[in-house]
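Right after this comes chain A.
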Amino acid sequence: MSAPILAVLGLRKAFGGHVVLDGVDLAFAPRRLSALIGPNGAGKTTCFNLLTGLLAPDAGQIVFKGLDITGLSPDRRARLGICRSFQILNLFDDSTVLENVRVAVPAMRRRGLDCWTPAGAVSEAEDKAAAIVRLVGLHGREQVAARFMSYGQRRLLEIGVALAGEPELLLMDEPTSGLGSRPMETLRELVQRLALDLTIVVIEHDMDFVLRLSHHVAVLHRGLVIAEGPPEAIRDHPEVREAYLGTLRYTRTRA
Partner candidate 1 sequence: MHAALEDWTPRPMLAMFGVFLVLPAILPWIGGYTYLGTEVMIWAIFALGYNLLLGYTGLPAFGHGAFFGMAGYFFAASQKWLTGGLWLPLLIGILGTVACGGLVALLVARKRGIYFALLTIAFGVMFWFLVFVLDSWTGGEDGLTGLQRLSVGGIDLRGNLPLYYFVYAFFVAASVLLWRIVHSPFGQVIGAIKQSETRARAVGYDTPRYKWVAFTLSCAFAGLAGGLYALARFGAFPEPMSLQQSGNVVLMCLIGGGFASFYGPVLGVAVFLVLRDFFSTLTDHWMLLYGFLFMAIILFMPEGILGVVKRLRQPAAFHDTGEAEAARTGEAR
Partner candidate 2 sequence: MDENGYRVTRRALLKTAVGIGAGVGFIGPWRWARAQAKKPIVIGLTCDATGTFADSGQADRRGMILAIEEFNAKGGVLGRPIEHKWEDTETDASVAVRKAQRLIERDKIDFMIGALSSGVAAPLSELAQRHGLIYFNSNSSADTVTNEKCQRVNFVWDANNWMFANALGPLVVKNLGTKWFILTHDYVWGKNATGATRENMKKVGAEELGELMVPQGTRDFSAQLLRIRSAKPQVVIANVAGIEQTALREQAYEFGSDKDAAWVFPQQDFPDMVTLGAKKAFGYFCTTWHYTLNEPGVKEFTERFKKRWASAPIPVPDNVSSNGYIATRELLRAIECAGTTRNHDVIKALEGHVIKDNFRKYPSTVRPWDHLVGQMLYLAKTKKEGEMKEKWDMIQMIADVAPDVAAPPQSISKCKMQSMADTPVYGG
């Protein structure tokens, strides 16, 4: 497999006495869709927060395209092309769909300190935003305030905002959580399409989503990577079954 776009070495994080990640090594190859799975409290989201810089690791190193980004601030990482969507929806609720996406577009970001031109007049950003809104299938809803949209559409928007940052690496934290069957389909198609020319890491509980879409799966358990490999291999991995069974059923019923 080609040189990883993102490599994590010996990542460690503890809250108070409680160790969440205990020396995690991960590597994600470009243009692949990798899944990060594991029982609840395995440290998946913490791992994302470390990757995006919302938290600082106690030890370890994060290397993105050969550049050590361990110490960088969240916004620097985003500007480098690491964008994420949140498990708990984190949108600009009072802004319209279009504004939500537009503000995340680099073209707009570069004009961030421009206090004079009307935001709408930044045509580059405007077009890009419109395109993304269409891409995530929200066209027609551009002018609706985010808070007034259905949960499913907000999920899509959540991803749209992440995409707007023109990521090279897209981190999605449980994109399907709480979704009904139909939006789940739309989302699955979307992710599939994105995976063609984008490196995606997704935290997911829904196993058949994982197994059907991902090229590569890493299993996190008790703060350690207990297994890695292609989905098939993971599925029959004894240790995983053993560690996972209970939670697996649990998540199935929940999803």
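A quick word on the picks: all candidates are chains of the complex that A comes from, given by their letters.
The criterion applied here is as follows: a contact is a pair of C-beta atoms (placed from the backbone, for glycine too) under 8 Å apart; a residue touches a chain by one contact, two chains touch by 3 or more; residues count from 1.
Just so it is clear, the structure is predicted and the values come from calculations on it, not from any experiment.
Candidate 1 is the one, among 1 or 2, that touches chain A in this complex. Taken together, the chain A residues at the contact with candidate 1 in this complex read 52, 54, 73-76, 78-79, 83-84, 86, 90-95, 99, 102-104, 106, 108-109, 111-119, 122, 125, 144, 147-153, 161-162, 164-165, 178-180, 182-183.
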